[in-house]
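With one protein chain held back, the other chains of the complex are shown just where they sit.
Letters A and B name the chains as they come in the text, with residue numbers starting at 1 for each one.
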Amino acid sequence: MLLHADHLTIKFGGLTAVKDLDMQLNKGELVGLIGPNGAGKTTAFNMITGVYAPTQGKVLLEDKDITGKKSPTAPGMRPDQITALGVARTFQNIRLFTNLSVLDNVIIAHHLHLKSSLMGAVLRLPGYRREEKEMREKAIQVLKAVGLEKLYKEEAGNLAYGQQRRLEIARALATNPKLLLLDEPAAGMNPQEGEELMQFIEAIRKDFDLTILMIEHDMKVVMGICERIYVLDHGETIAQGTPNEIQTNSRVIEAYLGVDASA
Amino acid sequence: MKKETKILAIIVTIGTIAFLFFANQFFDGYKIRIMNLAAINIILALGLNIINGFAGQFSLGHAGFMAIGAYTGALLTLSPSAKQMNFFIDPIISPLANFQMGFLPAIIIAALVTAVFAFMIGVPVLRLKGDYLAIASLGFSEIIRVVLTNLQSLTNGSLGLKAIPSYINLFWSWGFAFLAIIFTFFLINSSYGRAFKAIREDEVAAEAMGINLFKHKIMAFVIGSSMAGVGGALFASLLTAIDPNIFKFALTFQILLMVVLGGMGSISGTIVSATIVTIMMEWLRIVESPMTIGSLTIPGISGMRMVIFSVLLMAVILFYPKGFMGTREITWDFIQEKINRLRKKGKNETLQKDEV
Partner (left out) sequence: MGRGKLFCLYDIGLGDEKMTINFFMENLANGVSLGSLYALIAIGYTMVYGILRLINFAHGDLLMVAAYAVFFMIAAMVPWWIAAILAVVITAIVGVLIEKAAYRPLRNSPRISVLISAIGVSFLIENLGLVVFSGVPRAVYRPEIFDKSVSMGGITTSSLTFYIIGATVILLLALVYLLNKTKTGMAMRALAISFDTASLMAINVNRIVSFTFAIGSSLAAFGGIMWALKYPQINPLMGVFPGLKCFVAAVLGGIGNVTGAVIGGFILGIVEIMAIAIFPSLAGYRDAFAFIILILILLFKPTGIMGEKMTEKV
């Protein structure tokens, strides 16, 4: 088992945003996380990546406890430490470094693996120069994999929407993850782009040997490529199973279409 | 860096060095003083720009760190007899009393001492963001000043220190300014500098990319502040007399003005604006001193300079929020682009004239 979200619950004041989420991902799987707006999907991502600390429960990555910190001095893992252990993510509302170049956006992801010290970097010692060169080469490779290598000099903020989505994925890939969390990668795309994205996700899963957990509203995308699906509604896990099982699950239909539809 | 830009940088450097030799020979003391001040301001503004512009942590504590550097530098370079003269109320604490060293080691120690204080202040303060960070760093800067005023036997309190050796000359000041420029350039264009910029752009995303926010913020803060320490030590040597009141928020304001004017996140912009602001600051003394036109004498208006500079700061932030350069640098391409635009403009104007 690669990831085990072990009975996660998080409360904000009186509101329980996610209740008792128990999710297990096996190595190499592509799993979907769906649910209506406000179901707590992104909150679940934020708990897995350490942005939020769950009120109860633990997050285990290959049996190692990676649960986030409640406060800067509390025990637990910071998001950057979790990234270093091999969990990368994209964001629902694209969060690129908009004033930096496409290449810099990707190279930054290699910074966590940098061995050279600050002085070595400022003085451009041979060790740093070698590392910088390697980082560049790797970044170009990742950009090639997502088809953005020609735009490497461009400012990230100037890219088209679909390109920005792909750059965000490229940046996440560059951290060299075992587990990739995609937060609505197809949002704002037309059906054809969605189709291309599906193929792209399949391709990177193979090429980068990834396990992927994906939040997505586009049912065609989810049902098309996910092997298993978890369904959240109002913070509760109302169903899990294969796409076929989910499509026929009455609670899921209820959650999506409202109670009246099934009546 | 592009080849043309490199050549441009080398030409500018050689030109500046030649000018320094020329100035050293032919300029009077007043002009040399302004040039020293310009170099010091470049160091200070670059330091603040690393923190505020590149790492995006809006700190207002620069004057406090300058004060630490200035006092350290002054206390280490003052001769034992001068110290005795200064500290006539309370004698100076013993190990410092008979201690004197050269300018260079004093500056280096000033930088290190400032770095230690910056670290101790940065650890709590950099947990804060935005305007809270701004006000807390300003608060620490004021605390430093209050402490300096009260530690009679270490700093001579509000009387300040006088007869600080004036080691500074154009080669010291500009030598350190060059060092600061080169250091900042290599820092910002290294992997660490990229991490700073990523934090400025989006903290959440930077953290998700595996960047340890706290470590890098502290790094930027300590580096930028110790540059303030170096600037402060040079400043003390230029003034030859310092007291805690010099290091009020108004001083931070001046440096902030240079950074905002030049562009938060632009090295070359900062260099240019620090130089221009320094010269303007002196030149505008005209409005503060009495003027005689014929038989008419206009009294000088003291405080007018700062009015002009506050208006300038507000005008920039209201109408030109990115400053002259934004996050860009003056490169060969940048200059060409400007020239092309000017040419086009010229052409359009002639075309319009032709149409008429």
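We adopt the following convention: contacts are C-beta pairs under 8 Å (C-beta built on N, C-alpha and C of every residue); 3 or more make two chains touch, one makes a residue touch a chain.
The model shown is predicted, which means the values in this text are computed figures rather than measured ones.
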By the document's definition of touch, the residue of B:15, B:91, B:105 or B:124 touching the omitted chain is B:124
Given B:1, B:89, B:116 or B:301, the residue that touches the chain left out of view is B:301
Given A:91, A:128 or A:152, the correct residue touching the omitted chain is A:91
On chain B, the omitted chain is touched by residues 58, 60, 124-125, 127-128, 130-132, 134-136, 138-140, 142-143, 146-147, 149-150, 204, 249-250, 253, 256, 260, 301-304, 306-307, 309-311, 313-314, 317-318, 321
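Definition applied: only the chains that are shown with their structure count from here on.
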Chain-centre distance (mean CA atoms) for chain A and chain B, in whole Å, is 42
In the complex, chain B touches chain A at residues 127, 183, 186-187, 190-192, 194-195, 197-198, 201-202, 204-214, 219, 327
Listed in rising order, chain A residues that touch chain B in their complex are 49, 51, 72, 78-81, 83-84, 88-89, 91, 95-100, 104, 107-112, 114, 116, 118, 121-124, 128, 131-132, 135, 171-172, 175
